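One protein chain is absent from this view; the other protein chains keep their places.
As written, the chain order gives the labels A, B and C, with residue 1 at the start of each chain.
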Amino acid sequence: MDRSLFEIVEEPIQVDKIIEKVSRRDAGAITTFLGTVREWTMGRKTIYLEYQAYKPMAEKMLVQIGKEIQEKWPDTVVAINHRVGQLDISEVAVAIAVSSPHRKAAYDANEYAIERIKQIVPIWKKEHWEDGETWIGDQLEQTAYPKGEPFLKEE
Amino acid sequence: MDRSLFEIVEEPIQVDKIIEKVSRRDAGAITTFLGTVREWTMGRKTIYLEYQAYKPMAEKMLVQIGKEIQEKWPDTVVAINHRVGQLDISEVAVAIAVSSPHRKAAYDANEYAIERIKQIVPIWKKEHWEDGETWIGDQLEQTAYPKGEPFLKEE
Amino acid sequence: MITILLFAQLQETLGKERVVIEESGITVAELKEKLKTSYNLPQLDHIMTAINEEYALPTDIVSEGDVVALIPPVSGG
Partner (left out) sequence: MITILLFAQLQETLGKERVVIEESGITVAELKEKLKTSYNLPQLDHIMTAINEEYALPTDIVSEGDVVALIPPVSGG
């Protein structure tokens, strides 16, 4: 598994570049997911976000997600970049690209990747609201790891 | 519905541009799908593809798909470009971008769009194989419109 | 007068993009029958039609000035 496919970055993410990483002659489908900074969450206005990562472990976990995907969808190639630092509205926090000979696997593997990122990758988000700031526990505002230990694979 | 979101084009598709079209401050997720020219299909080698469209009707059908998506997933914004003419291996034939406040709708609406394109948009593909050429009836090599009239919505 | 648009393999088989026929007030099914015999196109059974850029049913009426497209199974994407 090529580690450069899985990176925590500080600069703005370029979608073209990550698509290039998974592009290949035997792909008929490439899906991408971009997680972007949304202005409004449940009626509350965000001014900007701040992402912090435990970088070496976060990259390890991204590589692990890549391995899990390789096992489940052997024909796919996946690349993931997650950005850290201060992000303005509409900027891209995470980009996932998956190429596959056929489209179903490209969609499924992509969705799997973002679910797993939200479970196991040590990255934290601080919301800077119009009226204050909060570290977000998780994006569903649930308690920690409701599905058990985060390193266990779901089936 | 802004018609410029739905275009049949002759030039190479630029993914950035189509993502820009759906990007907005209340989106937290943007999915894209790229249908690319695959070199091998069931052991047969493609040299290049040729796409032909009934252009005015094809654009109308893309607009219709946009409307269907608007009904099913009201918070999404979708843009679709389909290219015609001669395409080489790895080139992008179709690009679909969907933005949404939350990711589930962005994935689902995107997958819906490609399914519908394959059902109702009057575009045809001619495979130029290493050993001959064929107009492809449909990509699953099924008979015409197995699900009935192509203009009926599926539920 | 009805204009018939041809695409993909039909366009290649007939060697042209369109044909014009002197008809009107017939159904799509009847039109297809006429085309089958006039142009020797046996495979029209599996081919959809559109009248003026909207998909049509076999029972729809084709009128003077209409543009009818013969639409082989599509393969976009």
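FYI, a contact is a pair of C-beta atoms (placed from the backbone, for glycine too) under 8 Å apart; a residue touches a chain by one contact, two chains touch by 3 or more.
Bear in mind that the values here come from a model prediction, so they are computed numbers and not experimental data.
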Partners of the unshown chain among those that are drawn: A
Residue among A:Ala29, A:Ala97 or A:Ile117 touching the omitted chain: A:Ile117
Subunit A residues touching the omitted chain (full complex): 35, 51-54, 56-58, 60, 82, 93-94, 114, 117-126, 135-139, 143-145, 149-151
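Assume only the chains that are shown with their structure count from here on.
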Centroid distance [mean C-alpha coordinates] between subunit B and subunit A, Å: 25
For subunit A paired with subunit C, centre-to-centre distance based on mean C-alpha positions, whole Å: 49
Residue numbers of subunit A (touch at least two other chains): none
Per-residue overlap in subunit C, given as positions that touch at least 2 other chains: none
